[in-house]
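To start, the structure itself, in structure tokens.
With one protein chain withheld, the remaining protein chains of the complex are depicted in position.
To keep things simple, chains are lettered A and B as they appear, and every chain counts its residues starting from 1.
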Amino acid sequence: MASELRPVSDRLRRKRTYRRVLGGIFYGLFLASVCVGIIGLVVLLYEVLSNGLPWINWQFITDYPSRHPEEAGLFSALMGTVWLMGMTALFTVPVGVGAAIYLEEYAPRNILTRVIEINVANLAGVPSIVYGLLGLALFVTWFQLGRSILAGSMTLSLLVLPIVILSSREAIRAVPDSYRQAAYAMGADQWQVIKQVILPSAAPGILTGTILAMSRAIGEAAPVIAISALVYLTFVPAHPMDRFTVLPIQIYNWIARPQDEFRGLAAAGIIVLLVILLTMNAIAVFLRNRYQVRSEE
Amino acid sequence: MVLEKKHMKNADAALTAKNLNVYYGDFLAIKDVNMAMKRNSVTALIGPSGCGKSTFLRCLNRMNDLITSASVRGEILFEDLNIYSDKVDATEIRSKIGMVFQKPNPFPKSIYQNIAFGLKVNGFSGDIDEAVERSLHQASLWEEVKDRLDDSAFTLSGGQQQRLCIARALAVEPEVLLMDEPASSLDPIATLAIEDLVRDLKAHYTIIIVTHNMQQAARVSDETAFFMVGENRSGYLVEHDDTQRIFTNPSNEKTEEYITGRFS
Partner (left out) sequence: MPREDFERNLKLVQDEVVQLSSMVEKAIFKSIDSLKRRDLGASQQVIDEDDIIDAKQEAIENRCIDLIALESPMAVDLRVIIAAMMVANELERMGDYAEGIAKISLAMGELPPLKPLIDIPRMADKAVDMLRRSIESYVNRDIVAAKGVFHDDDEVDEMYEQVYRELLTYMMRDPTTIQRATYLLWVSHDLERVADRTTNIAERVMFLVTGKTEMD
């Protein structure tokens, strides 16, 4: 034992005990913080699951909403969500990735670039309702697109664009500079380097970022409400200019109803939404792990 | 004053630097270099850190263009043309003057794809399989990888990866090969393999190699150029002569100080 080999002064020993106790206290506090988060989540899940699970069945998924709770379903909202997400991705990915490529590979290091970068970062923090109002004024009214999926997806694009740009930039930045050097040294020009070396390497990161952006967009009720209004639809959108509704709106609709059964339906709708979200996140994580292992050997 | 060896006929020089000065912003990194590099021979660039030898190397294939703060004054003559003139396309130069880096940097692709990359990027229209095999033979790597060309480049050892990078550079059939401390991240056996390779390659290519290992420079090169940090931390060329002379009886006192390790 060290204490037998060399006598430790009394003051040192006391300090050590004090630090140990302090360490224990902090450990307890941090553990408690985690527990608060977990307990809150567990309670929430329990509430939702206990209220909603009884209402989950195939008919719920495929039926349209109705005034009668037993016949109500969320098919229109589900399809609306799918349409909206698809079209949002269609706008967001090219614009977001393109902007990221410009900022990382082409833009010169000057004040203008810096200004652009700062603004993109700031836009990520703007409340989503502001985007809703912007979309209402710009797409619905000025562009005369009406309360269509097109207007809605363009609005949501603006909302999640900063996320896609930021995460794509990170992915591009994460490509080791040594690849660029090797590619240039062999006589590749800038576009060849981007297309054949940087994008393939950054693709998993870009993909992950896009999925995460989409999963943020799925849950945004405020901007969609501003565009499409709280509608009660019993049809599925057939083309981009159609009216639409999404899961968050449908869930809100049900919560607003007085009958107790609708509360259960709302919970069921939340479960469906959660399942979709979790699946998307799981895919994102899976993809990130798979490609990270491959490229970081 | 630079001690330049006996006058070399122009035809013998693959690359010539004339009054080369390199700035990073306002800082003069390399001052007034005049140097002719002989064709089909190995020229080693040695010197203490900060002397500009790597910067000089990167001028030879215009890789310094990628650094925004870098500006190059003077000329580098290659095939009777100044590679820094406006008429010359940098990417074309780089397919004629290839480069291998300090740390092996294969792409995250298969062995085959790594070598095919240069060919595709330069619009190669011949038989890619044959070109890949030829390059791997030249880099003394064919026997070790011929059965697994589709495996990821990262399954190779460090020494093999570096030889892959050499094969990749050779695939586009350059005339000159620039090597920036190619063996410094490798173990001794892999290092000697690279040195043997360099000796074999000089029959067909002109090789300029930066190394901080003097024994390596002595083993592998035909001519050696010694760079040194001068006033205001600018690098300059002190002496350039046959390797045999530099290491047994250099003309410049500073060269001798550096070589005998009395430089501090």
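To be clear about the criterion, a residue touches a chain if its C-beta (ideal position, glycine included) is under 8 Å from a C-beta of that chain, and two chains touch if they have at least 3 such contacts.
Quantities reported herein were computed from a predicted structural model and do not represent experimental measurements.
Asker: What are the shown chains in contact with the chain that isn't displayed?
Answerer: When the entire complex is considered, the left-out chain reaches B.
Asker: Consider the whole complex, including the chain that is not shown, and state which of B:19, B:68, B:155 or B:248 touches that chain.
Answerer: Of these options, the touching residue for the absent chain is B:248.
Asker: Write down which of B:30, B:165, B:178 or B:259 is the residue touching the left-out chain.
Answerer: Per the contact definition at the top, the residue touching the missing chain is B:259.
Asker: Which is it among B:49, B:125 or B:215 that touches the chain not included here?
Answerer: Looking across B:49, B:125 or B:215, the contact with the absent chain belongs to B:215.
Asker: Extract the touching residues of chain B with respect to the undisplayed chain.
Answerer: On the chain B side, contact with the omitted chain comes from 214-215, 218, 247-250, 256, 259-264.
One rule holds in what follows: only the chains that are shown with their structure count from here on.
Asker: Using mean CA coordinates as chain centres, what's the chain A-chain B distance in Å?
Answerer: 47
Asker: If we count contacts the way the header does, which residues on chain B are in touch with chain A in the complex?
Answerer: Within the complex, chain B contacts chain A at residues 61, 63, 66, 68, 91-95, 98-99, 101, 103, 105-108, 117-118, 120-122, 152, 154-155, 165, 168-169, 172.
Asker: If we count contacts the way the header does, which residues on chain A are in touch with chain B in the complex?
Answerer: Chain A reaches chain B through residues 108-109, 176, 178-189, 192, 196-197, 200-201, 294-295, 297.
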